[in-house]
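Removed from the display is one protein chain of the complex; every other protein chain stays in position.
We call the chains A and B, going by the order they appear; numbering starts again at 1 in every chain.
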Amino acid sequence: MGSDYAIEAEGLRRTYRGRTGWLRPRRTEVEAVRGVSFTVGRGELFGLLGPNGAGKTTTIKMLNTLLLPTSGSARVCGHDVVRQTREVRRRIGYVFGGDRGLYDRLSALDNLRYFAELYGVAPREQKRRIAELLELVGLAGRERERVEGYSRGMRQRLHIARGLLHSPEVLFLDEPSIGVDPVAARELRRTVGDLAAAGTTVLLTTHYMAEADELCDRIAVIADGRIQSLGTPAELRHHADGRRVVEVEAYGVPEAAVGALRGLPGVRETAIEERGALQLLTVQSDAHVDVQGDILRELAGIRLGRVTSREPTLEDAYVAIVNAARPPEESREAIVNAA
Amino acid sequence: MAIGGVLAYRALFNWTRPAIFVGTLLVGPLFQLLFFAYLGRQLQVADDRFYVVGNAVLAATLAGVFGGTLAVGNERRYGTLGHVLLSPRSRTAVFLGRALPYAGNGVLIAVVTMTVGATLLGLRFPVGAIPGLLLAMAVGSLACAFFGLTLGALGLRFRDVWVVSNVAVALLLLLTGVNVPSTALPGWMVKIGEFLPITHAASAARDLAAGHGLAAAAPALGREALVGLGYAILAAVLLKVFETESRRTASLETL
Partner (left out) sequence: MRTLRMLALGTLAHVKQMSRSSFEVTIALVVPIVQATLAVYLFRAGHERHALLQAAVGAGLMGVWSSVLFGSGGAIQNQRWQGTLEMIMLVPRRPVLVILPITVATGLTGTYALLATLAWGRLLYGIRLDFVHPVGFVVAAVVCIVALGMFGLLLASTFVLMRNANALTNTLEYPIWLVSGMLVPITVLPAWTGPIAAVLPTTWGARALREATTGGPVWPSVTVCLGISLLCLAVGSISLTYVERRARAAATLALA
């Protein structure tokens, strides 16, 4: 085919219109994606990374023809996603995370057979292809069981097998590792890596940093409906260049104390992560300022655990990018009154 | 003829939407009434009054049976069953209190169905009969709501409450003598019908609509009230039993 790129997106925007309330219906408008442009080369493994609600799924659904863009355009394998829907659909596979999207009361085999028919896989190829895929995702031997008895990880793998039935050129993976245990997630990453190595273009959305770092050739960090940064994992890491990170284990840090930390001279970002009773406080600062003393002074009186100082990682870079994108006031939802 | 509302159970979660409410609870029973009335005319089984009055009273079952089931089912669906069962207030009172709105809803539906049905078929009732008819509908609706609670309690035990309630609605249609005159039904079916809500309320309402006066209808109304009371007690006992049991086996959330 003519195009050099597997995916081309130009200025994609998507607005959702909805209604809330029935006594006094109000029309709501949410701008989920506001101008996203990027290209993905053939055979590339491209990551869309961002917090929940950043617009990842909306972007992927515009590219895979499930949603029409409000404006902008996109092509997959050179075919327009709005006008040449069927051409696009023939060439793509779509897999999303979670345990929905399968026929629960059918066996895995029946699910795969049904979709093989829908995708027009030639009858005499079906048997071989299905067996091959069951082997690939490690479900061989259990294919005659009903899906309702499957674990989340098994369903996820069946999803992937289903998405690959017609040997798509481009595979869209939307948060595939959501709710999957760590071992299964590692298996999943290996499968995805293998697919890309075999020449399938993969567009992966995730909010797991490690997953993106390990798998992706390039990553677009998306937040607030826009791409905030795009590059190889190594390039993205530069966003945290010239910084230093202090990590403090603490118990019961009040909001006010976190706010005070943010105000310290030299401090660039703060993040707090709950780990059971323990809180992990991450403070990024300019590398040339030693803020550790100040931090401990601010946290005086609070029970602390280990305090460490380290070089920034990709995750810190990600935090820096996403925080920079966050508008001062969350004003994404515009509510228009209507009769 | 029994499936009406079978899949309505899926709509129930959206009852708060006006279209669903009107569609399921007002228009549905009206068509049911017309269906049986015309069928009755065609087959010369009974006259319009028989069908209008009977089906109007029967219309209350949808609200009562599904509502009562919902009262218990929703608690479980939203995971609040534990909180309700463990609240210090009398659990029985909490649940019985929940049946009342559905009974009220039932009366409303019955009144609308009867008014519109009678208007469409050109049927007139004596004005003096109206208070009595309202009373019959109220008693019938309340009995239905308690019946619904009983089914809801059974639903705690049998995983799918909607199977129970849909089957119940189907049986009510057949056994209450609303659409097939009880004289035409075999004796054992009539016997079962006597222990179901609506049967007596419908027969009382028919007496009233025929202008026989409240005194003539009183015994049937009394029997209907008795049936309702029976189900109220049964529901309370079942809830108590299942609650104790579920605490013992810790199956409250997984039931």
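Note that contacts are C-beta pairs under 8 Å (C-beta built on N, C-alpha and C of every residue); 3 or more make two chains touch, one makes a residue touch a chain.
Predicted, not measured: the structure shown is a model, and the values here were computed from it.
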Option from A:R42, A:R113 or A:H207 whose C-beta touches the chain left out: A:R113
For the full complex, which residue in A:G101, A:G138 or A:G193 touches the chain that was left out? A:G101
Touching the missing chain, which residues of chain A? 16-17, 64-68, 86-87, 89-90, 94, 96, 98, 100-106, 110, 113-115, 117-120, 123, 146, 162
Since one chain has been left out of the picture, which residues of chain B touch it in the full complex? 1-8, 10-11, 14, 17, 19-20, 22-24, 27-28, 31-32, 34-35, 38-39, 41-46, 160, 162-163, 166-167, 170-171, 173-174, 179-181, 183-185
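FYI, only the chains that are shown with their structure count from here on.
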Can you give the whole-Å distance between the Cα centres of chain A and chain B? 50
